[in-house]
Each structure stands twice: as structure tokens, then as C-alpha cells.
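With one protein chain withheld, the remaining protein chains of the complex are depicted in position.
A and B are the chain letters, set down in written order, and residue numbers restart from 1 in every chain.
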Amino acid sequence: MNNRTSSGLFHRFIRHRLAAFSLMVLVLLAVASFCAPLVAHYLGTDAQTVDLFGRYAPPSTAHPMGTDELGRDVLLRLLYGGQVSLMVGLTSAVCATLIGTIIGVIAGLRGGWLDGLLMRVTDGVISLPLLPLLIVMAAIDPGKLGIPREIVNGESFSLYRIIFIIALFGWTTVARLVRAATLAVREREFVMAARAMGAGPVRIAARHILPNVATPIIIATTLAAGNVILLESVLSFLGLGIQPPVPSWGNMLTHAQEFIWDAPMLAVYPGMLIFITVIAFNFIGDGLQDALDPRAENDRISITGQNASGPAQ
Amino acid sequence: MRRFIVTRLIQTLVVMLAVSFGAYVLIGLMPGDPIDLMITANPAISSADVARLKALYGLDQPLVVRWFYWLMMALQGDFGYSRLFTQPVTDLIAPALGNSLKLMLASWALSLVIAIPAGIYAALKPRSFRDYAVNLSAFAGVSIPPFWLGLLAILLFAVTLRWLPAGGTGQLDNAQGWDALRYLILPVATLTIASVGSHIRFVRGSMIEVMRQDFIRTARAKGLSERAVITNHALRNGMMPVVTLLGLEFGTLFSGALITETLFSWPGMGRLIYNAVIGSDYNLAMAGLMLATLVTLIGNLLADLGYKWLDPRVRLS
Partner (left out) sequence: MRKLIAFLMLTLVTSFPAQARDLLKIGISGYPETLHPAFSSSAVQSYIHGFVLRPVTAFDHDWKIACFMCADVPSFENGLAKRVALADGGEGVELTFTLPANAKWGDGVPLTSRDVAFSITVGQHPDVPVANQEVFNRIVGFESVDDQTFKVTMDRIDYTYQSFGGVEILPEHLERPVFEQDPATYQKRSLYVTAPATPGLWFGPYIVSDVVTASAVMLDSNPYWWGQKPDIAKIQLRNFENTTALEASLRTGEIDYASGETGMALDKVIAFERRFTNLYDISYQKGLSYYHLDANQAFPPLDDRRVRQALLLAIDRTEISTKLFAGKNTPTLSFIHPDDPVFTPDVARYDFNPEQAGRLLDDAGWTRTDDRPRTNADGDVLRLTLYGATESSTGQLIQQVLQNRWKQIGVEVDILNQPARVLFGETLPQRKFDGLAIFGWLSAPEHLPLTILRSDQVPTADNLYEGQNYTGYTNPRVDELIDAIELELDFDKRLPLWHELQKIYAQDLPALPLYHGENGFIFPKWLKGIRPTGHMYPSSLWAEEWYIIR
């Protein structure tokens, strides 16, 4: 498994044209999003400037995609919203992966009762009804947890909260993957040898276990990132997502539905962007799967199956 | 087998207890203390009243004790009164559950009716054009923001074309037969589009896996026609994981479809649980969440059992 050359992988990945194309789209979206300040400079405005004299303006040179219900530049808001949505998607997915990896490695390496306990917890979390619990989590009062008001009232708090909540529930798939891989290599000679030489568990995990599970982890993270973006839009729809005026595609879409009779395009843009981004993440995950491990169809299914049914509610 | 069932039952019980405690604590962290809300709603309340109310609601007790009281009552089938609707919780859940089941079962069935043929169709020729086409549609379905889809459906089919009602269950209009079904079409379609993608991917994956198995090769080597190989051998084995899927998704039938219900004014479980959580309606929220969790866990258990029963080779740890 270690010996698969990266160039071979790359070729097979590229052969999966849809995935390659998706990657391109995502990179483009990301680059464009992070160029938002440049665009803002060029347009001479910013994403928060309200201009009530220019509500629902059609596209023009000053506002290439027109303006929204408060006369703000739609293009800029989409770009800044992209920053936020992509950031939330990727960060949550990576955090969930980190937690999952740590739990998986501990369970796999330590074994025994700890393994049993961790895996039962994993089973428990997997079997929870996702959306109702997310709502409970998103609706609790952070002040009651002793988090200072200054932080709670800050603009970015809702963003951190979403990342935290998703990481809290999203780690299970990765934990199972990593545990299985850890068990598989635990008794191999090179691990035993490393142990005999006094290597600590962290070192063993980093040197011998993680390289072996890198591929399924990356796939799981990719697929999760897409789902998180979808989930954020659902939470926004319920008023529990990222709070305005910080734009995210999810809350832009939610607010646009109120004005859909006046300005349908305001709902079409963020909706399309969410759709494109999520499907691109899915294609990339699928492509990676194909390229890295064409035989492991069932793993992928369990991954998509678990996560995709969440936001659909 | 019996030992397996007993172990799993105990596990399920432990998870239920843990979740009920967790949910109880979390709902306690929602903004707004129930007594505070009562005080602000009724300025004439006295401090003696507050102490009395706190004792009445057990709020002077530690959290664990309160949870234990709740649990004891719940085990006797008493889920208390809803603060939001001033009605016994069970009276509220019954009709909501009925509505949700109608919606969810319809979309579930429709989704499987589409997904099974489509998944098999794609799996028979992996990496062919038709496989890509099916995959593409499957991914498209799971990637659409669900409320966006529902909204566009209302705009097109209800407002613009006027073919279908924009919302409601039809119950208020005394719709019968076909008229009642018309109310189901848009919400069911919205739900199905969101769920059919993952079903297709699941069926496809499971079929591809089966088609690679040795016994298929053996069957082919025996000279059986491809059709016979597929219908007699591949299908039977390939559908086994689908049975598991049914079990895994069983729980979603009971937790309802919040987004779709909101958009189509469909008074189901999703909406009820959401309103209860947002409205700090402890009793209603706890009952709703526990029902959803219990059914999900039972579904998982049945899925494992079904899998074990269908395929004795599978060893469950």
C-alpha cells in the first residue's frame, strides 16, 4: 500500500476528468473568494456598505452582479460569503477529521477496554438523529456555559459555533477508518520494532499508521467539507447559521428567499454556488476514491450514505 | 445469536440513557429559565410563589435529580405538558407523527423505487456512459440545498403553473383521494430528490461489489446467461445491504423532515421538535428527541440483525 507511486495516482486521478474539473472549479472559487478585497478595492466599495438608493440595482460596471435588498454589491457579498462558506466547510471537516484520527489511533493502539468504550461511543454518536441535535446545540445559550459576553456578541461567534458543533458530531467515520487501519498495522514487524526501540505512541502513529490511512481520511474530509456547506445553509434557513451582517452563501440564500418575488436572482446566485461547490467536493471525493482505491466501493458508500442523509432532512 | 441480541439491547439502553441525559442538560442550557419566563410573563408573582414554583418544577434540585424525575415519569408514559401549546405532549406528538410518517414513507418508497433500478442499471456497466449519467444525477440530488429546491418547486408548480397546491396537508380542505394526494406531490418530490442520490450510490456500490465476487464468476463460468447470473445471483446478494439501509434510515421516518415541513406548512415531527427546542418547551422537546433517538436505535439494531440473519458470514463485533 505504501508503494503506490504518487505519479501513478495522479494520472489515474486526472483520468477522472470530472474530479479534475471539479478541483479546478473549487480552486477558482477559492482564489476568487480570497481576492475579494482586491475586487472591493477595484469597485471602490465593500461588502457591508448599504446604499438604500440603489436597492435591487441591475448589473452595471459599478456592481457587476447588481445589488441586494440593501443596495450592497452582490458580487462582493458572494465572494466574501464564499470565503466564509469554504472556510467553515473545510475547517469543520478538518477539525472533525483530527478528532476522529486521534480517537481512532488511541482506540487502535491501546486496545482493551478503552477501545471498547471509544467504539461504543462512536456507535452511539453515529446512531443519533443528527438534525434535531444540531438544532439543540445551535440554540443553546453560550452565556450559560460561562463564555464571556464579549466573545458571544462578536460577529464571528456564530461561525466558530458551527465549526465546533459539526466537529463534535462529524468525527465518527474517520475514527472508525483510522481504528481499522491502526489495528491492521499494529502487530506488523516494523511497528513492533519501533516499539521495541522505545518509540512513543505519538511517534508510531505519525510514522507508521497515519501514512497508511491518509487516503481514506482525505476522501472522508473532502466529502464532509461539501456536506458541511450544505448543512450551514440548512441551519441558516432555520436562523441558527452564521449571523448577518457576516455573509455566507447559506444566510444570503435564506435572506434572498424573503425577497424572491422581487429579485429572484438574489436567491439563484448563492443557491447555484452552494450547489456547484458541494457537487464539486463530492466529485473530488469520488475521483480520489477511484484513483486511490478502486476496489473499496463500500467504504465510500458508507461515507456518503452517512453524511448525505443528514442535510436532506 | 441470542447473546448478540442481548448485548445489543443493553447497548441500546445505555445509549438511550446517555442521550436522554445529554439532551436534558443541553435543553437546560437553552436561553431562558422556565421560571424566569414565568416571572416575566406574570409581573404580579411574589418571591414566595417563585420558591413554590421552583419546588413544584423541582428546579431547586440538582440537574441529575431532575433528570431522574423526568425519566421515572417518562417510563410510566407520562411525558408531561407542553409549555408552548398547553396540551399533554402525547396529544401533540400523535398527529404530528402521523403526518410525518405519511410524508416520509411516501418519499422513502419513491426513492427506493427509483434508486434500486437506477443503481443496478449503473452498476452493470461501471465506468460506462450510463454509469456516469446516473452518478451525475445522484450527486446533483444530494448537493442541492433542500429548501432552495422546495422553494423553486413552489414557485414553478404552484405559483406559476398553478398545477399543485403550495402547501398544507389538504386536511383543512377536506381533501380526499386524489385531491389529498396532490398535496403530497411537491413535498415528497423535494424530499425524494434530496435522498435518492445517496440511495442510488448505495445500491450501485453494493451491486458492483457483488459482481466482483467469486460466486458470480463461478456462475458465469458455468455458462449461465448474463441475465440469469444477475437475476438469480447478483440481485439477491446485492440487495442485502439495501435491507440494512432500510434499517439505518428507519429513524428518519420518525424525526420528520424539518425543512420540507416548514416550507410546505406540513405539521409534522420535524417542525414540532424544532418549535419545542426553540421555544424551551422541555417536555415536548425531550419527548420528541427521545422518540427520534429510540426509533433510530431500534432501526440500527434491526439493520444489524437483518444483516446477520441474511449473511451469516458477517461477524459483528
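Rule of thumb we're sticking to: contacts are C-beta pairs under 8 Å (C-beta built on N, C-alpha and C of every residue); 3 or more make two chains touch, one makes a residue touch a chain.
Worth saying up front: this structure is predicted, and the values here are computed from it rather than measured.
Remark: the omitted chain is touched by one listed residue; of B:Phe85, B:Tyr132 or B:Tyr307 this is B:Phe85. The chain not shown here touches chain B at positions 31-33, 36-47, 50, 81, 83-87, 91-92, 95, 151, 154-155, 158-159, 162-168, 171-173, 175, 178-179, 182, 262-265, 267, 271-272, 275, 278-280. Even with one chain removed from view, chain A keeps its contact list with that chain: residues 48-50, 52-53, 55, 69-70, 139, 141, 149, 152-155, 239, 243-245, 255, 257-262.
Heads up, the rule we're going with is that only the chains that are shown with their structure count from here on.
Rounded to a whole number, the gap between the C-alpha centres of chain A and chain B is 23 angstrom.
The residues of chain A lying in touch with chain B in their complex are 18, 119-120, 123-124, 127-129, 131-133, 135-137, 139-141, 143-145, 226, 230, 233-234, 237-238, 250, 253-254, 257, 260, 264, 267, 271, 274-275, 278-279, 282-283, 286, 295, 297-298, 300-301, 304-305, 308-309, 311-313.
Only residues 11, 14-15, 18-19, 23, 26-27, 29-32, 132, 135-136, 139-140, 142-148, 151, 155, 191, 194-195, 197-198, 201-202, 205-206, 208-209, 212, 241, 245, 248-249, 251-252, 255-259, 262, 270, 273-274, 277-278, 285, 288-289, 292-293, 296-297, 300, 317 of chain B touch chain A when the two sit together in their complex.
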